[in-house]
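The complex appears here without one of its protein chains, the remainder shown in place.
Going in written order, the chains are labelled A and B, and every chain counts its residues from 1.
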Amino acid sequence: MSLLDVRNVHKTYDNGVEILRDVNFSIERKECLGLVGESGCGKSTLARCILQIESFDQGSILFEGTALQNKSERSLKPYRKNIQAVLQNPASALNPKLRIKDSLMDPYLQFGSEVNLKHFTYTSEVNFIGQLLDTVELPKSFAERYPHELSGGQKQRVTIARAISIEPALIILDEPASSLDVLSQAAVLKLLGGLRETLDISYLFISHDLSAVQEMSQRIMVMKGGVIVDSFENEKLFCSDRHSYTKELISMFE
Amino acid sequence: MSILSVRQLHIMGKQNHIVKDLSLDVHEGEWFALVGQSGSGKSMTAMAICQLLAPNLQAKGEIWYGEKNLLTLTSSEIRKIRGNRLAYIFQDYQGSFTPFLTIGQHFDEYQRTHSTLSKKARREQAVKALISVGLNADIYSRYPFQLSGGQLQRVSISIALLLEPDILIADEPTTALDSVSSFKVLQLLSKLQKETGCAVLFITHDLRHVRKYADRIAVMKDGAIIETGDKNQVLNHPQHAYTNKLIQSSPSLSRNPFKLEGVSG
Partner (left out) sequence: MELVIKKKSKRRWRMTVLFTVMATVLAVAAYTFLILKHDPALVNLGERLWPVSMEHPLGTDHLGRDVLTRLLLGAQLTVGYGLLSLFAAVIIGVPFGVIAGFKGGLIDRIFMRIADAFLSFPDTIVAIVLSGLLGPGIENLLLAIVLVKWVNYARLVRSTVITERQKDYVTAAKINGLSSFGIMRKHLFPHLIGNVLVLASLDLGKIILLISSLSYIGLGAQPPAPEWGAMLNDARPYFQSNMLLMIYPGLAIVFVVLLSNILGDYLRDAFDVKKEVES
C-alpha cells in the first residue's frame, strides 16, 4: 500500500478550463517525488487538492488506503498530522502579528498528544522550539522575533521547521526555494535533502526548476496543461524515450 | 567603445552605505551582466543610472553617458534621455503597468513623450512591436491583468526597445517568472539585442542566465564589485572565493548518475 495514492483526479474551473485531467500517481514511504511544470500547468492546484484545501470534481486521493476527499473537517483532522506543507511564498506563510515561536507551535498544539515523536522530544515549549530552530540551522533567539525581522531564506526555514515539527509522513513542497536568491536556494534545498534522510519523510517536490527537481528527487513527473505527460526514474532523465515536452525543458536548462 | 561609464558611484541611505565606490563600463552592443544576491546593491546601481532612486537615498559619483554626467542632469534633461536612449525594464512586471490603462495606452504614453507620430502611425508602430516580440495584435487593447507574467514582460521589452535605445537596463526581468517563460523572454531579448545592436545591462542573481547570454560580467557583494571580466574567464576561473561560491551553488542539470545527497555547495 502506497503512502499516497492519487487516482483519476479531474478538476474543471467554472469558466471551463480543465486544470487537472486524469491525474494518477503514487508516493511511497521515504521517497521524494518531483513534479515539474510551468506556471499554470496545475501543479499548485494538485498540491492544494492533496492537502484538502481545494476540492476536485472526480477521482480520489488516498492516504494509506483511506480516501480523504468528501470528509468533513472534523474527520479530516487526524490525517492532517500526516500531511504537512511548505508553500511558495515565505513572505505570507507566517502570521506577521505573531512571534516565530507562536507560529511554530501550531502543529504541536493540535497534534502533540497524538503523535509519537522520534526525533524531537517535548519537555517544554522553549525546549521544543529550540530543537526545531536548531534543526533548520537558525539561532534559538529567533523564537522571539517577528517575521518581518527575518530574511526570505530565514522565513522559509521557519516554515520548514513548522512542517517537520510533528514528523509527518509526507510533506508537500510547493516551490519552496523559488522566491529565494541562489545562495539561499542552495542552502534550503540542502537542508530539505538532509531532513528527509534524518526524519524518514516523503516529499512531493513541486517546482518549475528542473535542475532543483533533479537534485532532490528519486522519481520525476512532468506536468503540462493539467496532465502528467511523463513520469520516470531520475537516472532516466536524459533517455531518448522521454516525452517531447520533457526534452524541451531539458534544452532550456542546459 | 564604452557607452556607459560609472565612476566611483556611492549610494547612501540615512544610516547605511548601500553602494560603495562602484565603477563599471558597458560597451556598445554588449550584454553586460551585473550579478549579486539580494541586498548586494545591484538594483540600486541600476536605478541610480536612470535617476530612479527613492528620494531618501543619495547618489554621488559620476555616470557618463556620452558627454553627459547623468547624475548632474536636471529632471527634464534626464527625461529626454530616459526612455529614448536609455530604457529600463523592471522585475515587478505587474507593478510597472497602470492597471486601468490598456496596453495600447501604455504604448501611446511612451510614444507621445518621445515622438510626434499621428495616432494611426503610433498604433501601427505599437502593433508591429508587439508582433516582433511574439504577441498577437489584439494584446494592444487588453488590460495588464489579462496577461500572464511572461506576456507582460514581453510587452515591457517591446515598449523599451520601441525607440531603439542605446542601452537597455533590465533589472531581474525573469526572476519572478517560471523557467519556461524566463527562457522565452531571455531568448527574445537576446534576439532583439542582436537585431537592434543595443547594449544590455542585465541585473540578475541567477548565474545560469549569465552563462548563456552575457559577454562580460561583474559580481557584486555588499555594495561593491568584487570581480569583473569576460564571462568565460570569470565563470571558469573565478578569482574570488565568493564568485566561486555563487558558481557552485547555481543549480544545474547534471548528466552524472543521481546521488541521493548530490547537492554541491
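Observations on the model:
Methods note: contacts are C-beta pairs under 8 Å (C-beta built on N, C-alpha and C of every residue); 3 or more make two chains touch, one makes a residue touch a chain.
Given the structure is predicted, the values throughout are model-derived calculations rather than measurements.
Within the full complex, the chain left out of the display contacts the shown chains A. From the options A:Asp57, A:Asp134, A:Glu149 or A:Glu254, the residue with contact to the chain not on display is A:Glu149. Residue A:Asp106 is the one among A:Glu18, A:Glu64, A:Asp106 or A:Glu125 that touches the chain missing from this view. Of the listed residues A:Leu3, A:Cys32 or A:Leu94, the one in contact with the hidden chain in the full complex is A:Leu94. Among A:Lys43, A:Lys101 or A:Arg162, only A:Arg162 touches the chain that is left out of the view.
Mapped onto chain A, the interface with the missing chain covers residues 51, 53, 73, 77, 80-81, 83-85, 87-89, 92-98, 102-103, 106-107, 110-111, 146, 148-149, 159, 162.
Definition applied: only the chains that are shown with their structure count from here on.
Between the Cα centres of chain A and chain B there is a gap of 33 Å.
Interface residues of chain A facing chain B in the complex, by the touch rule stated above, are 38-40, 151-152, 181-186, 189-190, 193-194, 197, 208-212, 214-215, 218, 234-235, 237-238, 249-250, 252-254. Within the complex, the chain B residues that touch chain A are 37-38, 148-149, 177-181, 183, 205-208, 245-246, 248-255, 257-258, 260-263, 265.
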